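Every protein chain but one is kept in place in this view of the complex.
Moving on to chain A:
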Amino acid sequence: MSATFDSGTFSPDPGVGSRLRMLAVHTRTETLLALRHSEQLLLTLVIPLALLVGLTLLEGLVELPEPRVNAALGTVLALAMMSTGFTSQAIALGFDRRYGLMRRLAATAIPRWLVVTGRLGGMAAVVVIQVVVLSAVALALGWRPDGGSIGWALLLVLLGAGAFGACGLLLGGSVRADLVLVIANVVWFVLLFVGGIVVPADQLPGALGIVVEYLPSGALAEGLRSVLLGGTPGLGHVVVLLVWGAVAGLVAARTLKWD
């Protein structure tokens, strides 16, 4: 493994690369890694798909308004955002930190805000794939979308991805990787069943039904079901998602550890 190097091979010629290229390559890498990771795919695509089919076809599972496929699509889109933005993002960041990625990137000329932007870019690419795949399967199951509901639904998906993404960065960027793994998975399970995603808020017992409306899971799922069933989102849902996104984002920016 001995090598001879031509004179001038390492002659210094440094310079900061193009920001756009940094962002493009970073986003591409993040996307590739998210799609290559089978456990993440299970969380982000397989489980939402299975749930979409199950909720639509198995009427006894959960009480849903007709047309069931519209409500089910709302449910699984909310789940998909939680999976990608929160659980998957937090775990990936936690382990990237453990493997010294942040220290490695901090030593290059890439600005820190771009590192975060690249991560969000990768997340956005996964969200697009999720929305396309889940919508296509919903169409096959009989979903008939109308123009107005799609616009509202996309807005809510965007806000939901932002709110969960900020929470994911907050958790993954501040705690030890093995702890991130536990917390991110437990929260995912809890919110899935009693956070307003699978079981709608009005079917949850007592105070819980009120509380979940203020969680990003409840606000997003309730909002999405409402607009996909032909209604408009409550202003409350939009505000809840905005507040979670802004607060978690600000705290994450302060607590994100670069080692």
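The rule we apply is simple: a contact is a pair of C-beta atoms (placed from the backbone, for glycine too) under 8 Å apart; a residue touches a chain by one contact, two chains touch by 3 or more; residues count from 1.
To be clear about the criterion, contacts and distances are computed from a predicted model.
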Chain not displayed: protein name in its UniProt record ("ABC transporter ATP-binding protein", "TIGR03915 family putative DNA repair protein", "Na+/H+ antiporter subunit E" or "Glucose-6-phosphate isomerase"): "ABC transporter ATP-binding protein"
Hidden-chain contact residue, picked from the options A:V16, A:I150, A:V190 or A:I210: A:V16
Touch with the omitted chain, as defined above, among A:I47, A:L61 or A:L101: A:L101
Footprint left on chain A by the chain that the document does not show: 1-5, 7-18, 21-22, 24-26, 29, 32-33, 36-37, 95-96, 98-111
